[in-house]
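Only one protein chain is missing from this complex, and each of the others stays in its spot.
Showing chain A:
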Amino acid sequence: MDFQVVVLAGGTSKNLTPLVSKEVPKPLLPVANRPVLYYVLHQLEQSNLKDLIVVVEGKDAALLVGGWISGTFVDRLHVEIAAVPEDIGSAGAIRAISHHLTANDILVVSGDLVSDVPPGAVAANHRRHDAVVTAMLCSVPISGPSESGSSGGKDKTKKPGRYNIIGLDPGKQFLLHIATGAEIEKDTRLQKRILRAVGEMEIRSDLMDAHMYAFKRSVLQEVLDRKDTLQSLKQDVLPYLVRSQLKSEALSNRIPRAEENGNEKVSSQNNQVMVSQILANASTPSFHDLCSVSHDGSAPIRKTHKCCAYIASSSSYCARLNSIQAFMDINRDVTGEADHLLSSISDHNNIVGPSTKLGTKTTVGPHCMLGEGSEMGDKCQVKRSVIGRHCRIGSHVKVVNSVVMNHVTIGDGCIIQGSVICSNVQLQERVVLKDCQVGAGFVVTAGSEYKGESLARKEK
């Protein structure tokens, strides 16, 4: 279908420390015991997209990710791994791999997207409108654990500013305005020109940009070449394209078509005009067309381009793993309400690995996941939690609303609530953790209590 797919997997994100580290870059962060990148790649594979470019920040991370992909999707996917330097932003990443891009349209997906929205829908919408960019919008996920009201103390300060303001046309087809993240702290400016052209704008703050975009390649490359300052696709490129949609400077839309015409008889030029006239009259003109045509109906005076939006239906699941809170939420949802993202689920609404050993009187509640090879002692309780592979958990341990990664040792009598415990962590006896993040390899001494803290090994 003439689409190329670029997965921006990211590298070691600062938002997610201490969960990510050199050994576990963000794409490999386990969500329900699978690296988060798996969900994107699986979704793409389901849509029959087998040729992918995965862009990873940092060489080491690229090696790790490459190793994992080749191990998991042995020959089902044909993946090129591209390593780009860190901190060049998503726009910089596209710039760096620009020479690999050849297809007409590019689908750019963020590697931390956990969603069941078919990418084909975005692509089809893009094609149908012949748009320059199509962004997938989804409803903002309900954040925070639904049962216990307490959320991560660290994120509390961030959350209020973390919404988007998105302007749509009445038909909900075109993006008229987009402001994301921090910009909202200031006042938002709407463009009068766009507003005048459309007549009516719907402003929504319950939608967020899911970071799945379809771009027209020629335009994307041109914009990236001309504007060196653009750093991020989400915060710079997309708003730029949306802003300039009625006074498009960069567009070479018409050029390929003109070439095609040039190959044919020049005498038929007149007929071509008429044919395009017929086609234009037949379709409902969007405000772009109306705006580009001067009032006497003669040749277009202004170049325009279309920025479309694909709004995922409310029944589909869509979330981005870009904060610790999101990590917790996604873990909860993937084992819970969005369990169709995982292929297998047992009758009890939980997944217990085949070689897990459970002690007597140990209960595993619904929406839980226990990785294979884990051992649990007697009288343990696990509720709405994910426990990784080869963990050793003692007796009288309570794990609620938490994520425990692989090879974790938990001593007797520990109570863990709303926490993330990374791989190779050792919790000695009677540790009480509430809303904590424990970095990889950390050792929590016996009897200590922590609340809302982030524990990590000091860098050597």
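One rule holds for everything that comes next: a contact is a pair of C-beta atoms (placed from the backbone, for glycine too) under 8 Å apart; a residue touches a chain by one contact, two chains touch by 3 or more; residues count from 1.
We adopt the following convention: contacts and distances are computed from a predicted model.
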item	value
UniProt protein name of the chain not shown, from "Translation initiation factor eIF2B subunit delta", "Calcium and integrin binding family member 3", "Histidine-containing phosphotransfer protein" or "Two-component response regulator"	"Translation initiation factor eIF2B subunit delta"
Absent-chain contact - pick from A:V6, A:A32, A:L49 or A:A62	A:L49
Omitted-chain contact residue, chosen from A:G120, A:P141, A:G373 or A:G441	A:G120
In chain A, positions touching the absent partner	1-3, 47-49, 118-121, 123-125, 127-128, 130, 264, 268, 271, 274-275, 278-279, 281-285, 295-297, 313
